[in-house]
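Structure first, then comments.
Incomplete set of chains, arranged as in the complex.
Chain IDs A and B follow the sequence of writing; residue 1 opens each chain.
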Amino acid sequence: MWVQKQLRLKARKRGFHLITDEIVAQLPELAGVDVGLLSVFIQHSSASLTLNENADPTVRQDFESFFNRTVPENEPYYRHTYEGSDDMPAHLKASLLGASVSIPINKGQLCLGTWQGIYLGEHRDRGGARSLVATIQGRGHAAI
Amino acid sequence: MWVQKQLRLKARKRGFHLITDEIVAQLPELAGVDVGLLSVFIQHSSASLTLNENADPTVRQDFESFFNRTVPENEPYYRHTYEGSDDMPAHLKASLLGASVSIPINKGQLCLGTWQGIYLGEHRDRGGARSLVATIQGRGHAAI
């Protein structure tokens, strides 16, 4: 059983955003999977996907603070600068965090831990809408 | 062919721990896979899984030293602080390193390089037992 869908995320401000519910709502096919994997992939090099704490919004604020300090803007050694001071740091953050998450599916549900959610890392000041590809593979209720 | 299992890791002290053998020992089904992939997923947001050097324990010690320096405790800008000074750094380390590893399987064996092993990154002072989900998918000896 394979399901693959293009998902569109509305433009969000720079920072980290919890998007689990938005993704799951667009994947009703999950309910039919007995055992499988969900891959969510972001088709950009200046935004990222990662899994982290899903309850306290200050975790996401601290993520933004930490990554802004660890990957500063306007480093004198940056050579890729013509798209703005947020551009090269956005590329670096994207690779530090990653472009995809892969989550097990069991009995129609994502096997996320109690405190886990999917974060969008929006690393540009004006990143605009973002495109994801969700791929479900697994064994469903009907025989394959 | 799909196999999915909940694995339980006993509580370990903060730091990086080589867990390849413990995982493989719980997955005798690997032997029946001709070609496939193993996904190992950690259901927590303050611990991580990564692949790295499997031989010299000082690599794991240097990992702990490096990540403690790169993601310090008690940063004045942290807002998520009420679970202790190790908590917010643990969340950040978890996303820098990742919540899952995906490893090819061939002829019943993981296709790890000679020097590769699976690390658990335990980023809390007292993280307790940790839950993993292992998912094997592949083509086995018998026709699917």
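Just so it is clear, a contact is a pair of C-beta atoms (placed from the backbone, for glycine too) under 8 Å apart; a residue touches a chain by one contact, two chains touch by 3 or more.
On a predicted model such as this, the values are computed, not experimentally measured, just so you know.
Whole-complex tally (this structure file, single sequence, 2 chains shown): 3 copies.
Convention: only the chains that are shown with their structure count from here on.
Rounded to a whole number, the gap between the C-alpha centres of chain A and chain B is 20 angstrom.
Those residues of chain B lying in contact with chain A across their complex are 2, 4, 39, 41-46, 70-71, 75, 77-80, 88, 91-92, 94-96, 98-100, 102, 131, 133, 135, 137, 144. The touching residues of chain A, when paired with chain B in their complex, are 35-37, 50-54, 56, 58-59, 61-63, 65-66, 69-70, 96-98, 101-104, 106, 111-116, 119, 137-139, 144.
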